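Then we have chain A:
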Amino acid sequence: MPENTFLGPSLALSAILFSLGVAGVLLRRNAIVLFMCVELMLNAVNLAFIALAQFHGAGGQIMVLFVMTVAAAEAAVGLAIILAIFRHTQSVDLQNINLLRG
Partner candidate 1 sequence: MKGFLLLSILKMLFVFTVIMVGVALLTLLERKVSAWMQNRHGPNRVGWAGLLQPAADGLKNILKEETYPALATRTLFFLAPAMSFIPALLLSAVIPFAAPLPLDFDFALGQLGRFAWHGAMPMVVADLPIGFLFVLAISSLGVYGVALAGWSSNSKYALLGGLRASAQMISYEVAMGMSLIPVLLLSGNVSFGAIIRDQQAGLWYVLPLFLSFFIFLVSGFAETNRLPFDLPEAESELIAGYHTEYSAMKFSFFFIAEYANVVTVCAMVTTLFFGGWDIPGHWDEQGGVLQTLATGGFFFLKLMFWIFVVMWVRWTLPRFRYDQLMALGWKVLTPLALAYIIVMCVAIYLIEHVAGLTDPTLRSLALFGVNVVIGLLVFGLLDSGVFIRGADRRPAASEVVG
Partner candidate 2 sequence: MAAFVFYLFAAAAVLGAAMCVLQRNPVASAMWLMSTMFSLAAIFILLGAELIGILQVLVYVGAILVVFLFVIMLLNVARTSSDLRGPASLGATVVVAGLLVVELAALWQYTPRRLAADIAQAPAFADPARVFAAGAAARQATAAQGVVGALAAPLFQTYLVPFEVTSVLLLAAIIGAVVLAKRNI
């Protein structure tokens, strides 16, 4: 065991970044910036996995690998959807995307 594994501070940093990501998702109206805040949340979770992988073995790092891969796939598809919506409504403001509102 290395003498300082930074467990507490890493988890705290992960919590701060995650809460900033959640705040961004709740506060912003621009769809692309919203997406970036979702990526921020995923990064915070990656940090938590890596911090605990020092104790629980390589499974944590492999999980981070999969999270990164899925985030890449999600970013590609999500941005393609935003592009398609932009062609339809000429804006990325979330308030204008309300066709399903009852």
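Selection rule, in plain terms: all candidates are chains of the complex that A comes from, given by their letters.
Rule of thumb we're sticking to: a contact is a pair of C-beta atoms (placed from the backbone, for glycine too) under 8 Å apart; a residue touches a chain by one contact, two chains touch by 3 or more; residues count from 1.
Note that the structure is predicted; figures quoted are calculated from it, not measured.
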| item | value |
| --- | --- |
| Chain touching chain A (counting every copy) in this complex, out of 1 or 2 | 2 |
| Candidate 2 contact footprint on chain A (complex, rising order) | 1-2, 4-13, 15-24, 26-30, 32-33, 35-37, 39-40, 43, 46-47, 50-51, 53-59, 61-62, 64-66, 68-77, 79-84, 86-87, 92-93 |
